[in-house]
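Only a single protein chain was left out; the remaining protein chains are all shown in position.
Order of writing sets the labels: A, B and C. Residues in every chain begin at 1.
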């Protein structure tokens, strides 16, 4: 299968590397050139434009930062849509808005091609180890054809529906649940700290004895020790995903007061200059708002 | 050790039963008489009043519904405080307010007795199986003396400080984290349902692949299948604990916007007549507010 | 009519002074002695205790800080309840909780006396000028008998029901509306400031052209110029009234998400050490959370 891969950021480079290792013939494109040098041997052909890449690809994988980056890649004179082959499948693995997924699905259909949404859960280390969890939605036959590719990239693919937007909704709803866990710990830690209880001690009780989740353990430890750099997942990207959740809610008339609250905490973190720390650092907003001191790295 | 046990509700009866089985000589008191009949042989002496019970006890265990019930038991002409023996220890295992804990600690000290706060995590089945997790705070020597009792009741005791209020803060902060998880699932489920995705399917992805917590599994399943009766922990009691968290935050100048939001969702559930369903049923508020149908048992 | 007046704070002293000027025979009590010296000639008899004051009074007016102060005055060995005369009327003009109003109403009835709630809208200058607006609730005949007293204190009395708690609910709901106006301006000002628009200019547009309210003009100007000291109404007292509103909502199963949000903003202001600035200073929380600089007097 001739695969085109667009987007060689931390996630994309790890994923494309796995495809190279699995002996897939890969053409790659990245807005900033030179990133393909990071691929394992034998490497990949580098396309000059998304259009150039699309001209030849049976499957196009995109792994980009946001809606804007995906649109920039697809539309315009050098965009992939301009050269999309009939029968091609676009495997869109970034976390983008359900609205854009719907729009692109229609654009592809017009051209005899198929848009499949397949966002992932997992960070760069999971991408590297091919341990991503992939949530897919789109026409069943097209997903079926992509399974060999998806199997190289993750440890499992869960199909949630035939409309691509559904996979994106699952992804943003999932990230919303993680953000809720983070902010609830931030608020609880601020409370216990003011009563003289060490957050790490509290986390030990609530997670080891009750919640028992690696997610709580991981983020809870980061918050308790105020280790927010380097970021595993940047706060600004967490905010982006909350915006997508709110937008999805707005479009489907679902009030999301908890997501709104998280959004405002993230915006407040942005206003304090914390855009690039780990998203668990949003917990600092709760601490600062309670009049607590935050660590050296923080600007309050 | 001569133990007095006050409060034979679902939790208290199970706990007192374990003490009887462990051959502790028990005197019990319950506001509504007759509950002691549910104890295993050889049963326990039944006191007429908390005062009567206190006259003889080295350790008094209380397991009551709320601040009001605890105050009714301690104060007044027939209250336990009136007959408290010097050197006695009051092991207060209910979830009460940090403020009341502080006040009672002072009352006990005046009388040469000691107040130890030891609220628990776990439902009646965990109480029955002696699998509770106990969070204790108070003078170290007093907690030490209670360990034989606590070991009969739970699978472990974590000491969080020397001031009783600290254990209560840990407990209410812990329940706040659980309530956050519940409400975040409720909101996420409402969102995915409006996009045609089955909540159980979504839970499978987000919990089995990402969060991996038995708490999410348990409550998530209840919400996905709308099984809120019989209640494992009543919604009205969840609301009570959120009130205690907010009160603790207010007293220590900790803004708790997330706890406030949960509180309002619970109040809205109360207004809809759902006081006695399981507290995970608060998720229905998110569903109803999104215009979704809720199951037969619900009054919207 | 023999009037007893309890509570000579800024409000109470001004009100008691008006009664003296209107030739009412006044007995006064204040926890901190010496305040009666501030009354106009011929002044008033000073009682040693609330009980002493009550022994002789046909109408007892109370104007105290909060529930606790009112309870301290009414209950106990020296409390007014102990000496209440049959037929006496307690005109309770402080902003207290609906719950306490109900409880005291019952206590008075037991003693053949009557409790009338009559909280006021207006600050000390309005009290001085007898320009208060009084909201009354209680048995109609008792209110009727108090009209001569109320007419001396305010520019009008509006009766809202026969249950005293109703007047308190109106008062706290009213203060909630004012707090909403304040916080909405704080948030809007933070937004326009970040777009380079001067808050005073924005206020000019939105109030002079649209809202046209002296309340918005007054508080909006204070916020725009950051003049929060001296306080007309202290932030800590604004918080107290929001707590009362939330408590009233909780008891009647009315979710109040907006009041909760205001409450958390006020708590955040408390955590920043702003308890004694004017309650309009809560707007600073919005500014700080948006990363804006606040004036010299502020501790961020």
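Definition applied: a contact is a pair of C-beta atoms (placed from the backbone, for glycine too) under 8 Å apart; a residue touches a chain by one contact, two chains touch by 3 or more.
All values derive from a computational prediction rather than experimental measurement.
A.B. asks: Can you list the shown chains that the absent chain is in touch with?
C.D. replies: Contacts of the unshown chain, counting the full complex: A, B, C.
A.B. asks: Specify the residue from the set A:58, A:125, A:250 or A:293 that touches the hidden chain.
C.D. replies: The single option touching the absent chain is A:250.
A.B. asks: Among C:178, C:222, C:239 or C:277, which one is in touch with the chain left out?
C.D. replies: Residue touching the chain left out of view: C:178.
A.B. asks: One chain is left out of this view; which of A:73, A:114, A:184 or A:265 touches it in the full complex?
C.D. replies: Missing-chain contact among the listed residues: A:265.
A.B. asks: By the contact definition given up top, give the residues of subunit B that touch the hidden chain.
C.D. replies: Contact residues on subunit B toward the absent chain are 257, 268, 271-273, 285, 289-291.
A.B. asks: Which subunit A residues would touch the chain omitted from the figure, given the whole complex?
C.D. replies: Subunit A touches the chain not shown through residues 243, 249-250, 253-257, 260-261, 263-265, 267-268, 270-271.
A.B. asks: Identify the residues of subunit C touching the omitted chain, counting contacts across the whole complex.
C.D. replies: Contact residues on subunit C toward the absent chain are 98, 121, 133, 135, 156, 158, 160-161, 163, 165-166, 169-170, 173-174, 176-178, 180-181, 183-185, 187-188, 190-192, 194-197, 201-202, 204-206, 209-216, 245, 248-249, 252-259, 261, 265, 286, 289-291.
Definition applied: only the chains that are shown with their structure count from here on.
A.B. asks: Once you find the CA centre of subunit B and the CA centre of subunit C, what distance in Å lies between them?
C.D. replies: 36
A.B. asks: If you average the Cα atoms of subunit A and of subunit B to get two centres, how far apart are those centres in Å?
C.D. replies: 38
A.B. asks: From the mean C-alpha coordinate of subunit A to that of subunit C, what's the distance rounded to whole Å?
C.D. replies: Those two chain centres are 51 Å apart.
A.B. asks: Hunt down the residues of subunit B that sit against at least two other chains at once, touch-wise.
C.D. replies: Expected reply: 249, 253-257, 261, 265.
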